[in-house]
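To start, the structure itself, in structure tokens.
A single protein chain has been removed from this complex, and every other one stays in its place.
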Amino acid sequence: MSDAKIEQYKIRQEPYYEAVANEVELYEAAYNARMPVMLKGPTGCGKSRFVEYMAWKLGRPLITVACNEDMTASDLVGRFLLDKEGTVWQDGPLTTAARIGAICYLDEVVEARQDTTVVIHPLTDHRRTLPLDKKGEVIEAHEDFQLVISYNPGYQSLMKDLKQSTKQRFGAMDFDYPEAATEANIVARETGVDKAVAEKLVQIAHRARNLKGHGLDEGISTRLLVYAGQLINKGVDPLAACSMTLVRPLTDDPDMRDTLDAAVGTYFG
Amino acid sequence: MSDAKIEQYKIRQEPYYEAVANEVELYEAAYNARMPVMLKGPTGCGKSRFVEYMAWKLGRPLITVACNEDMTASDLVGRFLLDKEGTVWQDGPLTTAARIGAICYLDEVVEARQDTTVVIHPLTDHRRTLPLDKKGEVIEAHEDFQLVISYNPGYQSLMKDLKQSTKQRFGAMDFDYPEAATEANIVARETGVDKAVAEKLVQIAHRARNLKGHGLDEGISTRLLVYAGQLINKGVDPLAACSMTLVRPLTDDPDMRDTLDAAVGTYFG
Amino acid sequence: MSDAKIEQYKIRQEPYYEAVANEVELYEAAYNARMPVMLKGPTGCGKSRFVEYMAWKLGRPLITVACNEDMTASDLVGRFLLDKEGTVWQDGPLTTAARIGAICYLDEVVEARQDTTVVIHPLTDHRRTLPLDKKGEVIEAHEDFQLVISYNPGYQSLMKDLKQSTKQRFGAMDFDYPEAATEANIVARETGVDKAVAEKLVQIAHRARNLKGHGLDEGISTRLLVYAGQLINKGVDPLAACSMTLVRPLTDDPDMRDTLDAAVGTYFG
Amino acid sequence: MSDAKIEQYKIRQEPYYEAVANEVELYEAAYNARMPVMLKGPTGCGKSRFVEYMAWKLGRPLITVACNEDMTASDLVGRFLLDKEGTVWQDGPLTTAARIGAICYLDEVVEARQDTTVVIHPLTDHRRTLPLDKKGEVIEAHEDFQLVISYNPGYQSLMKDLKQSTKQRFGAMDFDYPEAATEANIVARETGVDKAVAEKLVQIAHRARNLKGHGLDEGISTRLLVYAGQLINKGVDPLAACSMTLVRPLTDDPDMRDTLDAAVGTYFG
Amino acid sequence: MSDAKIEQYKIRQEPYYEAVANEVELYEAAYNARMPVMLKGPTGCGKSRFVEYMAWKLGRPLITVACNEDMTASDLVGRFLLDKEGTVWQDGPLTTAARIGAICYLDEVVEARQDTTVVIHPLTDHRRTLPLDKKGEVIEAHEDFQLVISYNPGYQSLMKDLKQSTKQRFGAMDFDYPEAATEANIVARETGVDKAVAEKLVQIAHRARNLKGHGLDEGISTRLLVYAGQLINKGVDPLAACSMTLVRPLTDDPDMRDTLDAAVGTYFG
Partner (left out) sequence: MSDAKIEQYKIRQEPYYEAVANEVELYEAAYNARMPVMLKGPTGCGKSRFVEYMAWKLGRPLITVACNEDMTASDLVGRFLLDKEGTVWQDGPLTTAARIGAICYLDEVVEARQDTTVVIHPLTDHRRTLPLDKKGEVIEAHEDFQLVISYNPGYQSLMKDLKQSTKQRFGAMDFDYPEAATEANIVARETGVDKAVAEKLVQIAHRARNLKGHGLDEGISTRLLVYAGQLINKGVDPLAACSMTLVRPLTDDPDMRDTLDAAVGTYFG
């Protein structure tokens, strides 16, 4: 694989990330042991951003794969393609990561079919190998390779959960929405609105997050707060901006919408 | 991609669209922030027309994809085809849109399989990238690219809904049938019938829309009113025209048909 | 596409069709507006024959597709085939119809998978386009193209129905078995039996049709009456002919068979 | 298609068939009208043999297809295969039959998927055409072509039945096991045992057939009687021969086996 | 097909088989009539060995196919493969057997999908043909060809059973574990342990077989006794050897394990 191809997986500029606790050090220790890591937490709380930040900090290429229930092991490992010379093997993203020593981030891995999760087993124990069964080749992971997966505990149903034989291959780190002050910093920094507006948005989010499990499936994510700030910064009326970004995406239930609209009105009315 | 190919996605003449509220300005602000947008509302209330209008107004090419439950991620992203030189990659509509800076409109996205919805995630956050896993390439979206999806809240079942981790990537706008006067304008303009006939048709529609949830799954759309007007304009008896376009398409229930026929008779009897 | 290929879809001689009411004029008006049309009615009541007649009358080629639950969008739109030059695109019947300006008749469309029904959406609104996603091409329908579908309301289950967003794209026409005199004319004309025999067959059919929903799933179709007449005309005993064509195909329930046999005996005993 | 290929579908010598009633004449009349025919009756009562006999008598080639739930429309109609020149079309058995004017016999058609049954529709009405959608060709059936299907009413479940729109395309003939004397003739003729032994075997079969629905799913077929006769004729003890061919294939229930063994003992004990 | 290829299916040395009753003669008579045969009995009672023995005795090649629920008709009949000349047909094991006059043994045929079982129908009646539908060829079975299937009545669920129209194509033979003395002979002969040890092992097996249906799904097979004898013969402690081969493979239920361990202790304690 050419250096140019490796370069495209490098994080070129420092992603904005505010540490909450000791997660950066903990991750570094895990990476130094090349321990596979599982990031747990709700939608939009910053798991993907954290991995990007760590990849930048550690200077490793990052290969992200959004898992889904139609993804097969071949989508991860690779497949034969027909070329003018006949079939040629093409590495999948996991194989590429194992070869070049990247951090491979499997986002929402529980969505994938079981063959996808089983395929990572030999990469996550003392073997650190990836058998390409279809090619009759066993590759040994680059010494810098590390596997990271994300997992949203709130989503898992009885039908769809990681097997214990998979879970017990990972150290696990919990994530949650950032503290109010940190989150307001993020919103202000990413949208250009002033601190007061950012704090109001965060307070609306806190109200909504308290409704999780009481009518809302999930609270308002930091991403949606950024959306709201962006619209307000472009001159959109805050009530309209919040309705579009903080209320309507979350729910179609009229009562919940009223409750959320009232919360918005409290701060921007 | 040649300019000719881009041209075919441009809207050549201004689509007829009457704004209801501040939706045009709101969309423009969202587009300026390249915020992904979700359009919510019932069948035939003008969501597709609105996107077309905005694409025309913003001078962007528009690529529309009608989603369905058999659509795979490859249908969106692209696939390898066999050529005389071997396999060649062919971009799917989403990839094309990301490359040329089009607005990509995924109509009724909830119908699609999960791999289709997950594939849009990296395009809808700060990364704005689309990994072509099968090709081992990561493309960065053109700076003018925007993603828009539609969503009919009335249709969603417990089994089939967007995941919160998808929903929270979009600002959302509600749509509904136009106001009576606006809708009559549309019908008259698009069919050539006079104002009085158009108003009668709209009043029939209002009666039917009140029956939604009371025997009808969905109210009469503006499109069906246009059909009725077209037949009347070609000399078809209004009762026959309304029966063919406003009553029979909607329901096979004899009582509901009687009720609707009676409503037609009130205005054209 | 060569003219020879178009010719094969032309109806070469006038199909025998007796109009029941104003359906011919109504259809002509709909065709003149290029309005998509949905034909509703029970099995064997003449929907397919009517479309053929209209195609002949309007001088348009007719492409009929018998839909089924294993049919994919590619079966309608087209697919890539491997040629000695590599892959070549081959139009499906819907694409062919859109290109040559044919009437495309999708028989029992509700049987098809959803991707088949969704694919017709852009052809059935103001766009009149058909995106060949796999080919990266958007074709505009020929100005003479029209889409017609059939739909048997008695068959639809809760699980399998057209979506409102599909239904509201069509004007709808109801069909039923022809009047007794008309049907006797048809039977006599198509089989060569005399009027008295034809009338008896029609009367047997009427008895059976009254049993629909009371032990029979469906009444005797005109087609079966023609079968009976053909056998009688070839010298088969009317009781044996009716048993073979009007009783045994319909039901295996001994009581229903006795009831139907008795009806036959009343007229031919 | 070469004559040699047609020849292989011809029945070379007269199949042994004893007519029960007017079924031969009735079938001939149906064939003369090219009416599609449905043969109804239990397993092993001679439906396949009857079709063979009629094909021999009418001098037509016969193409038999054993339908099954994994059979697709392509298995019947044909498909593209890759040749050194690229893809070449290969006719399926139904297409072959339509081209060469054979009788096409679809055995147990209800087992097939719906696309298989729908594909025969245009061959079974006034059109007598077979659209090869994938090839973009419509073939007209040879004037000698006829379609025959078999159907075992006892087998059909609620989930798996022919649709009325399929059933009403066929004249139907009932079949059952032959009369005792006829059946004994058949057994004696096909196995070489003497008349007395053959009659005993038939009487055992009659006892078993009375148990259908009372512990047996199906009675003893004529084929099994022939098996018994063959073993007896080769010197096997009649009790052992009947146990192997008339009892053990039918049931594993110990009580039913005792009952059947007792019946065998009555005649051969 | 070259003689070398046929040779590989020949049984080169006499398999060890001890006849229990008249099964050898009965099978020979059935083979002489080329009657299809179904072997019924529990796991590991010697059905496969019996077929091998008969193939050796009759001097016929034997082709064995282990059926499973993912096996398709093509796996049996054959398929087209891509060669440098284009597609070439490759016979499946059933086709090969029919061509070379082998005995074809379909092990646990009920596991296969229905298309697999239906495909054998024309080979199992007077036709003795195998239509290769995909190739447009009908092959006639070699005069020495015979079809044999196995069937474990204890396994069949309501969902998965052979259809009567399949069952009634076979003569059936019951198999069970051998008599105690015979089984001890087998164990001693195949493992080298002395008669006394072999008899103890058989007595343990008898105890376990009595538990079938009372906590065990299946009794101890002769194969497992041979495993036990082999370990003992290699110097393994009989208690450890029996635990490994007669107890742990059968069940994970602690109570059943205790019961079986106690039985072992009675003889080897």
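As written, the chain order gives the labels A, B, C, D and E, with residue 1 at the start of each chain.
Throughout what follows, a residue touches a chain if its C-beta (ideal position, glycine included) is under 8 Å from a C-beta of that chain, and two chains touch if they have at least 3 such contacts.
Note that the coordinates shown come from a computational prediction; the quantities given were computed from them, not determined experimentally.
Among E:Q146, E:S165, E:N185 or E:T245, only E:T245 touches the chain that is left out of the view. Of the listed residues A:M35, A:L239 or A:M256, the one in contact with the hidden chain in the full complex is A:M35. Listed by residue number, the positions of subunit A touching the unshown chain are 22, 25-26, 29-30, 32-33, 35, 38, 40, 72-73, 80, 82, 84-87, 113-115, 117-119, 121-122, 125-126, 131, 133-134, 136-138, 153, 163-165, 167-174. With the whole complex as reference, residues 5, 8-9, 43-44, 48-49, 64-71, 75, 79, 81-85, 90-93, 96, 107-108, 111, 152, 155, 217-218, 220-221, 223-224, 227, 230-231, 234-236, 240, 244-245, 248-250, 252 of subunit E touch the missing chain.
Just so it is clear, only the chains that are shown with their structure count from here on.
In terms of their C-alpha centroids, the spacing between subunit D and subunit E amounts to 30 Å. Averaged C-alpha coordinates put the centre of subunit A at 52 Å from the centre of subunit C. For subunit B, the set of residues touching two or more other chains reads 82, 84-85.
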